[in-house]
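Only a single protein chain was left out; the remaining protein chains are all shown in position.
Labels A and B are assigned to the chains in the order they are written; within every chain, residues are numbered from 1.
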Amino acid sequence: MVKFLLNRLAMMLLTMLCASFLVFAVCEYTPGSVARKSLGPFATQQQVDLLTAKLKANDPLVVRYGRWLGVLVGAIPDPLQDPSTGLNFKDPRGAQYFGNFGYSTLNKLPVNDVIWNRLGNTAILAGLAFLLIVPLSIIFGILSGLKEGGALDRTLSVICITFTSIPEFASGVFLVTLFVILWPILPGTSPLTSDGGWAIPYQFVLPVAVLVIYDFGYVARMIRVSMIAVMERPYIRTAVLKGMSTRRVILGHALRNAMIAPFTVLLLQINFLISGVVVTELVFAYPGFGRLILEASLFGDISTLEAATLITVAIAVVTQLLGDLGYMLLDPRIRVR
Amino acid sequence: MNLIVSNPQGSAMSGSSPSHTVLDVNDLRIEFHGKSETVVAVPTLSFRVKAGESYGLVGESGCGKSTTAMAIMGYLGSTGVIAGGSIRFEGKELVGASARELREIRGRQIAMVYQDPMSALNPVKTIGSQLAEVPLLHLGVSRTEAMEMAAAMLEDVRLPDAGDMLKRYPHQLSGGQQQRVVIAMALLARPSLLLLDEPTTGLDVTVEAAVIDLIGELRSRYSTSLLFISHNLGLIAETCDRVGIMYSGEMVEEGPTGDLFRRPRHPYTQGLIDCIPDITHDKRSRSLAAIPGHIPLPQERPIGCFFAPRCTGFTAGLCDRPDLELEHIGGDHMVRCIRWRDMKRSQPAQLAQIGKAQVQTQAVAVSGLTKLYKLGGDRTLKANESVSFNAAKAEIVALVGESGCGKSTLARIVTGLDRATSGEVRIAGENVAEIQAKDRPRDLLQSVQMIFQNPDSTLNPSHCAAFSIRRSIKKFGIRKGKAAIEERVRELLEMVRLSPAIANRKPNQLSGGQKQRIAIARAFAADPALIVADEPVSALDVSVQAAIVTLLLDIQREKQSTMLFISHDLALVRHVADKVVVMYLGKVMEQGTVEEVFDGGTHPYTEALISAIRSPNPDEKRRDRVHLTGDTPSPINVPTGCRFATRCHRKVGAVCDSVAPPLRKMSDTHEIACHIDATELRTTPSRYGALGQGRA
Partner (left out) sequence: MATLDIPDAVQVARTKSQTRSNWMRIFYSRTALVGLFLVTFWVAAALLAPILPLPSPTDSDVMAMANPYPSAAHWLGTDILGRDILARLIFGARTVLSVAPLSVAVAMIVGITMGMLAGYYGGWIDTVISRFSDIILAFPVLVIYVILIANIGPSVMNIVIATTIASAPGIGRITRGLVLGLKEQEYIAAARLRAENTLYIMLVELLPNCRSMLIVDACLRIGYTIITIGILGFLGLGLPPPNPDWGGMVKESVTVLNVWPLMSLIPSAALVSLVLGFNLLADGMREAWKP
């Protein structure tokens, strides 16, 4: 078990390294942009060239990636914070510490000052959505999987398929039209301040609804498929022919088996919710992580983007690991001896 | 470890003597309503099971025997409907019973043992919790009491260390143990009727023997009536008091076991008995009589006798009358055949003259062959260990053994689908043991072809039936040009007795037997010198099996090809082979000519295998049964010393556990790997075998 965990941990680190390098390569393929973006559009070419030289931004890609990694683990100080650059970038934590994501050229702040706050906001939104998605998808999935092709199954299936076909911006438009414009009972934006006159809990209703609508149907479909397969297994017949009632067969024998395969799918939704909420956050002007990623990519804020990538990939690999561990817990057949 | 002479059939006769009827099935009609069509699985069926009786329901796949069992349990799925008739259990009508009434009967009064125990048990629940459910549900006991009952029951089904077993999960048990758990589960509430649906199909023969003994023993202890459903006539003959033979949803013959098997009246029953290979005959003394044609689909059933299209005694005007009934022909014996008085049992078909292969040119020589699979860590699976044997040209060498004995791995190495770790396989003088198919020269590939086990996977479902035959002819350049190839395909189809029209059908439109014929045609399309047949008929119904085996033997004889015939079925091997190699856990236990292995002194393991064969012939002297304890050890940690030592009933002593057994030369061709010395090996077995005696 210890060996397995160590193995997985190494794999996780490797995945994160590869992912961060890929993002670095895509964003920094053309060198020199850091200087321009740090100095802003009004700096002269001379100033840009000077800074570029100082930051050694013309070094080969791998060398620059190595330097970024060095800053991250606290092996070398962040070159942007060097007073000689004249940028006056100052991180209160110092220039050299473990977990230094560098300086955000977009926000002119240390990345660590921006990103965690945004991540927290998104975590609340995602957490609320996840809390609704789990029971909804299980109920829908189990009920429609009970009797494949029955009236209930067909109704629920059509609902699920329809909902998964509605992207967040479309459901945002539909819901805002309904509940903000035609029947104004909810706010159309969610800036998480009470300035607009709406209490903060109200501001969560529509964003969460949009996320749940798009996502739960997909998970429910997965659970349905698994449930159908389980209901056809001979051990369900064994349970029925023992004289058990349908309810006891489902709760005692079918449910746990039916959740084995979709368990990973369910956990993967955490990934989607953390970083896939760009659209929802944009529609409702929600100050979250997804929007940060979008803004950083559009601006070319490599430090923020790298930090965001590392965090999303870290969340992804951790949920994958949790998924595997949960899988083992649910299914005694694959427990590591 | 010791020998018990058991007779499960007789042991329960002392039940309640004025036996009342436990189960009364009357004019039962079962239909399945699909989206567009209705299939009548069982048109009309009547039979009775009396208290304390063991009733056997026999038939081939598709005859409706399992459907009937499910109908009794009230469990036909969402499409199945009981369209008529009645099922009375202890006088109570089950057809149309409410869900609540059914729940009270299921598991409590009627319990069931299923075909595949692994899938019948819930993989995520412990054995204990699954067993305890039954008393909790039906007997109103507390959880601790239920667990105690479960533990006691596990001891009754002779599972070791019941306390530990309760905490285990199904996948941690062997197949035989799982089936014991399922039996324990069925008996926990002391039901008055036990339905056994092919309870030993899929288990190894030695394990099957033990399970059957257990059922017989428990039955007498709990005085339960049995409805035993099986395709295995030998098993039914041995365990049942009365037998019903089903064909295409109908009962065609019913009677007391001895009477029915001694004097089968229905031509189908007769055919069924004649097509089973039995251990007392080999291919030189009896050829298997196959039943022509195939079982009709429910929608193709003829008017009148359903067996008519396959029957040699069909008489127009008599057999196609719609009002054929089961007729009493004396005693309890009934038959649904209007011409039963005229239906003489066909004599065993005339024997093809088979001489022994005269010239002994070596075709294949396997020596010291070892195959190890590295499993990660320091675990290795020993699939084969220093296996050696020879096959002469035109000879059929059978590799026999139970699952895990390495016979299929060996086949894969010979054909090049896998490579040996060490050792030699010489084909035409060349060592090919470590050359895989993709590295083999084309003429070598051509000379070794294979017939596979599973008719459902032997043909690519995306291509038409003749596709692979055509490819083979083309690839090996057997014929050139489109017309010549097509001509050859037609010849090959004719050789396996298939109509050329089948060539363009997709595999899902063919029956299992037809697919296996195509596979034979494909193997012979390359004109190979050596055919490796890996359990070629084990997935087929008995009546089809006989036809395929006969066909295969005919072709082999005509083409003078050498054949490695891999099988777990000793009776079949007796019927097919010239030479037999008995394997256990990757090692050869014994090899010799078919006469030597079956009639002469044998290895204790071979002895156990032979004794586990059940014959439907009631007059054949019942063989004493060798009772093996335990299960085959895993090939990952094989016992040191003799592989068979952990289960052997003739263990000499500690030497068996520690020292690899010496090879005893019984004759030029007969070798046994055993610590028991040759003279003793030669003398003892006559006690167990009842071989060589004729059919009454």
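Note that a contact is a pair of C-beta atoms (placed from the backbone, for glycine too) under 8 Å apart; a residue touches a chain by one contact, two chains touch by 3 or more.
Values in this document were obtained by computation on a predicted structure and should not be read as measured data.
Contact with the chain that does not appear here is found for just one residue of A:Asn58, A:Ser165 or A:Ser194, A:Ser165.
The omitted chain makes contact with just one of the residues B:Asn26, B:Asn454 or B:Ser538: B:Asn454. Only one residue in the set A:Pro234, A:Gly252 or A:Gly326 touches the chain that does not appear here, and it is A:Pro234.
Of B:Met70, B:Ile87, B:Met334 or B:Ala533, it is B:Met70 that touches the chain left out of the display. Although one chain is not shown, part of chain B still touches it, namely residues 32, 34-37, 39, 41-42, 61-64, 66-67, 70, 75-80, 249, 295, 297-299, 415-417, 437-438, 442, 445, 448-450, 452-454, 457-463, 468, 471-472, 475-476, 506, 508-509, 519, 522, 526. Hidden from this view is one chain, which touches chain A at 15, 18-19, 22-23, 26-27, 29, 146-148, 154, 157-158, 161-162, 164-170, 173-174, 176-177, 180-181, 188, 228, 231-232, 234, 236-237, 240, 246, 271-272, 274-276, 278-279, 282-283, 293-294, 297-298, 300, 305, 308-309, 312-313, 316-317, 320.
Please note the rule applied: only the chains that are shown with their structure count from here on.
Centre-to-centre separation of chain A and chain B, using mean CA positions: 54 Å. On the chain B side of its complex with chain A, the touching residues are 73, 75, 78, 99, 102-108, 111-112, 114, 116, 119-125, 133-134, 137-138, 169, 171, 182, 185. Touching chain B in their complex are the following residues of chain A: 147, 150, 233-235, 237-246, 252-253, 256-257, 260, 330-333.
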